[in-house]
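As you look at this complex, bear in mind that one protein chain is not there, while each of the others sits in place.
Right after this comes chain A.
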């Protein structure tokens, strides 16, 4: 006997199910410990979603998670890191529609412009996936020395990197700073663009389902001006990427960061994106001496 499933007739309008966008810390999606949220409105002033507003204690927890995850990520083979970053691109590709929709709502873009941005971000992940096992050839050297030694310099990840992401083009800007840090094995605590929190947390959902170990990327939606000084002063952060901090008092942030000898990337003039130099800016150089054997 054939049965047919019929959609029940819609007599009343269906209720909206708005999503609460929470933070991304240590592979989980907690609310802010402060309990604060920010209301996100679209360009016409209609309610879109509540987004968690991170506090300094969330930043502290994120740094702790990043510190814990960093050795494992740096210890993975470059080939494996490349696979994971490529996987991010794959998963992003499958969820393109969601990102296009969120960009249209928060940044007021046309569908075409939003799609362009999402595709550029996907391509950027693919680009960085390719660099994982190649950047050492660009940044490493065999140094000539006056003695019977091999002398080799190789780039090593600097450790935990705090990033203030660019304030324009939420998804592409975020990708352009997070992906280069991940290539060599850094762990990241990132404050995304204040105006585009939705795509940042959706990207976190993509990262969480792309075999990226929990804690390697931590996303703190909130006010960059509030969080940046705490990140700049935190003694367990090794580098501070201020690419998106052009509107903040970034000189003061650099001064704070100097107390703990952090590597600082300034917003001005900034480094050209999509270059190996952008990736190598967040590495240390390790030099090893090895005797030449006399067989």
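Quick note on the criterion: contacts are C-beta pairs under 8 Å (C-beta built on N, C-alpha and C of every residue); 3 or more make two chains touch, one makes a residue touch a chain; residues count from 1.
Quick note on the criterion: contacts and distances are computed from a predicted model.
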- Query: Name the chain not shown, per its UniProt record: "Extracellular solute-binding protein family 1", "Deoxyribose-phosphate aldolase", "Branched-chain amino acid ABC transporter permease" or "Outer membrane lipid asymmetry maintenance protein MlaD"?
  - Reply: "Deoxyribose-phosphate aldolase"
- Task: Give the residue, chosen from A:73, A:230 or A:250, that touches the chain omitted from the document.
- Result: A:230
- Where does chain A touch the missing chain, residue by residue? 60, 63, 67, 230, 233-237, 259-260
